[in-house]
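The complex is shown incomplete by one protein chain, all other protein chains being positioned as in the whole.
This part shows chain A:
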Amino acid sequence: MEHEITLVVNGAARRVRVPARRLLSDCLRHDLGLTGTHVGCEHGVCGCCTVLLDGEPVRSCLTFAVSVDGREITTVEGLAGPGGMSPVQRAFGECHALQCGFCTPGFLCTVTALLRDNPSPTEEEVVEGISGNLCRCTGYQNIVKAVHRAAELIAEEGR
């Protein structure tokens, strides 16, 4: 049986028909064409598919689209503002915190929520905060640097 649901994705209401078994990750990518959300493991381990659900980071591969009918979702495509890339996105570029970029959408969503809840995290809090996201390229050093840099940018820009 198919279900008619409405998701508010990056600020816009989107209606879609999905079978109950449609993962939110696949709904975003296949039904809505938002391929910025990446899918690695589909069992919650890699963190690539992390999106914000009503502002909180969740695994879109461990969420059924029907379960979040009516709720707000922010994907990597929705992180930039009208003035361009968000501070977290700019910090990742500046600090060379990505190489192939496969893991990056998940890190960006996770870190955006992390810094909103904790604007000046310690080294330990940063490492714990990103411990659920795997990156096979960078060795994490520059990702950790980028999180601190993003915190600075957010503080400087007062947003």
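Everything that follows uses one rule, which is that a residue touches a chain if its C-beta (ideal position, glycine included) is under 8 Å from a C-beta of that chain, and two chains touch if they have at least 3 such contacts; residues count from 1.
Just so it is clear, contacts and distances are computed from a predicted model.
Participant: Considering only the chain that is not displayed, what protein name does its UniProt record carry among "Lactate utilization protein A", "Carbon-monoxide dehydrogenase medium subunit", "FAD-binding oxidoreductase" or "ABC transporter permease"?
Facilitator: Going by UniProt, the chain not displayed is called "Carbon-monoxide dehydrogenase medium subunit".
Participant: In the full complex, which of A:61, A:76 or A:91 touches the chain missing from this view?
Facilitator: Reading the full complex, the residue touching the unseen chain is A:61.
Participant: May I ask which residue of A:37, A:75, A:89 or A:110 touches the chain that does not appear here?
Facilitator: Final answer for the missing-chain contact: A:110.
Participant: What residue numbers in chain A mark contact with the hidden partner chain?
Facilitator: 1, 3, 19-21, 23, 26, 42-44, 47, 50, 53, 56-59, 61-64, 66-67, 110, 128-129, 131-132
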